[in-house]
Every structure is written in structure tokens, then in C-alpha cells.
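In this view, the complex is presented without one of its protein chains, the others remaining in place.
For chain A:
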Amino acid sequence: MAETATAASASNAAPGATPLDLTDHVRLVSADGFEFVIDRKCAMASGTIKAMLSSPARFAESQHNVVEFKDIKAVILEKVCQYLYYKVRFTNSSTEIPEFPLGPPHQLLELLMAADFLDC
């Protein structure tokens, strides 16, 4: 796991004038304007994000590595990001997989809807 992380940072191009001019990270923006910068590999664990970023020129997102979610609030989007890391870490893992903390009950419905939309 640590190797993957160091490989990811080693392969970064020199940072450009605009922050986050990196191809191995993706910026997800919530409805209330909060941003979450995550590993591209983890972003791809969401079928929807993967489709948005992979389609050549079909989505504007594929060009800037930024995806905006006008319907998902920051609290939920953060939980989703944490889940994507959890998913990548424990997929095909032989070690014991801990339970993912879903958070307080009042949040579950929106979290479920976001997960459905994001296909993850």
C-alpha cells in the first residue's frame, strides 16, 4: 500500500502554476462548495466517476480532473471519499476487513442515495 502511495507521488509531474495540476489526483466538489482531493485510483472505484473521467471529451470533467456534484453535500461526499479509499484498500484483500463506519443514522439516507448515484 505504501509502495503504491510513493509510486503515485513519484510519478507526479512538476507542479504547474495552477494548484493540483496532477493527473493522479481528482478533485470532487460538493453542492456546498467543499472540495475533496483524492487519488485517481480511488476515484475510479466509483463507476460513475470512472465513466466521467474516462470518456474521451464526452464530459468536461475528463479534461480538468474536477467533478462537481451539485446534489451531494460535503458531509456526505467526504464519507463517500473515505469509502472509496476503504474499498480500494480492502478489495481482494486476504486480511480481515474491518466494518466501514457509516456514520450517524440521520445521514444514512443521503449517503445511500449518493452511493447509488455514484455506483460504488
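To be clear about the criterion, a residue touches a chain if its C-beta (ideal position, glycine included) is under 8 Å from a C-beta of that chain, and two chains touch if they have at least 3 such contacts; residues count from 1.
Definition applied: contacts and distances are computed from a predicted model.
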item: Chain not displayed: protein name in its UniProt record ("Ribonuclease P protein subunit p14", "D-2-hydroxyglutarate dehydrogenase, mitochondrial", "Cell division cycle associated 4" or "Ubiquitin-like domain-containing protein"); value: "Ubiquitin-like domain-containing protein"
item: Which of A:V67, A:C81 or A:C120 contacts the chain that the document leaves out; value: A:C81
item: Touch list for chain A against the chain that is not drawn; value: 1-5, 8-9, 12, 15-22, 25, 30-39, 42, 48, 71, 73-76, 78, 81-82, 85, 89, 105-107, 109-110, 113, 116-117, 119
